[in-house]
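Since the structure comes first, as structure tokens, the remarks are kept for the end.
What you see is the complex with one protein chain gone and the rest in place.
Coming up: subunit A.
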Amino acid sequence: GAGQDVGRSCILVSIAGKNVMLDCGMHMGYNDDRRFPDFSYITQNGRLTDFLDCVIISHFHLDHCGALPYFSEMVGYDGPIYMTHPTKAICPILLEDYRKITVDKKGETNFFTSQMIKDCMKKVVAVHLHQTVQVDEELEIKAYYAGHVLGAAMFQIKVGCESVVYTGDYNMTPDRHLGAAWIDKCRPDLLISESTYATTIRDSKRCRERDFLKKVHETVERGGKVLIPVFALGRAQELCILLETFWERMNLKAPIYFSTGLTEKANHYYKLFITWTNQKIRKTFVQRNMFEFKHIKAFDRAFADNPGPMVVFATPGMLHAGQSLQIFRKWAGNEKNMVIMPGYCVQGTVGHKILSGQRKLEMEGRQILEVKMQVEYMSFSAHADAKGIMQLIRQAEPRNVLLVHGEAKKMEFLKQKIEQEFHVSCYMPANGETTTILTNPCIPVDISLGLLKREAAIGDAP
């Protein structure tokens, strides 16, 4: 999966006789068998456990780990699964949530169960950053910090002197709660990089943050209410921190609410894994953990009708259902209020409609909702842009680059650029396609110490 495509990340790497599967994601766009990677492709008939040496999950987004229980329990895999500690902690929550939506709401059968998620998690081995884990005698893996979301990591897979670095999703510019991805000059034979923003160079984050804060602040000062529909994890925390520190700095009094449920649990993990966050949070947590919000309180349904200004974070992020939609309907009629969409909206959702300027919405039950509130769009996205990708390549100095997790057309551009700037070959295989990369294996030679020293002495002499 993820070849010239976004979603369903699943990459199989055979390196020096070892087989490693990188990520095991699902595709958001499909509801049939295509949502999971085709695991039969790997072995045809044999057992997966025999074929794969290990599975590595880079972070907890469902397009990177969504198919894990299906893969390990239903298809059958008993080998080790590696992920970082925060990923291991948060991943089951998301999987459970995903399961609930598909099974309980849509009534699908033949889906993995809660028990399966639990069983699957038992197979997970958690790793620390920069910890070298020996999977077996020859295969070793090592995690690097990747930014993007809490616990996201890049993995270096090394067998003998051949190595591959898989980036997962990463972010080269630090944000309010996470740092930037970092890798040392490990010179891997192959760098497998995501390329979501292959053709984009973004403006400085500060402008966006400033705009965001200014808009919220103005609305609150006017006495209006601000609705920010978010997904429970990732950006939500960043925006929370942003608002929290702003409130702190400016001594503002208006309440900020956070819709309950999933998010609270997630916040708890953010509090726990403080070492994975950015410099500021790490430095100040002794005085106060930034995730112990002073101004942000849990939201209750009744609060939506309270008078006076307030800011509410509500799920889900595209205003297609749930709490955020309810609040939206309550507040849409007042022009003092504002809704800020911090992310992308899929076509067909309410979010997409209002962003494209529709002012009259037809809700279920034929009633027409007139939107008088202000609608703002603001992109807070945590993928590396083209410059970031190039920067990472420069840092790691790989001998080959392979692009995944992006659109084919955009990859083409980046591929050309990479080849031009670094003079390394670059690949962008489609799903199911295999790329073979030749390496120059180095052959270790035993040599007596005396001889080596003598040689060195002669060689060094000017």
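Methods note: a residue touches a chain if its C-beta (ideal position, glycine included) is under 8 Å from a C-beta of that chain, and two chains touch if they have at least 3 such contacts; residues count from 1.
In this section, contacts and distances are computed from a predicted model.
Chemist: When one chain of this assembly is omitted, its UniProt record names it as which of these: "Checkpoint protein", "AP-1 complex subunit gamma", "Translation initiation factor eIF2B subunit alpha" or "Integrator complex subunit 4"?
Modeler: In UniProt, the chain excluded from the picture bears the name "Integrator complex subunit 4".
Chemist: Sort through A:W182, A:F303 or A:Y427 and give me the one touching the missing partner chain.
Modeler: A:W182
Chemist: Determine which one of A:K106, A:K122 or A:R206 touches the chain that has been left out.
Modeler: A:R206
Chemist: So which of A:T109, A:Q134 or A:Q279 would be touching the chain we can't see?
Modeler: A:Q279
Chemist: Decide which residue listed in A:H85, A:K118, A:K215 or A:R399 touches the omitted chain of the complex.
Modeler: Touches the omitted chain: A:K215.
Chemist: Determine and list the subunit A residues touching the chain excluded from the picture.
Modeler: 173-174, 176, 179-180, 182-185, 199-211, 213-215, 217, 245, 248-251, 278-280, 355-357, 374-377, 386-387, 390-391, 394-395, 410, 413, 416-417, 421, 453, 456-457, 460-462
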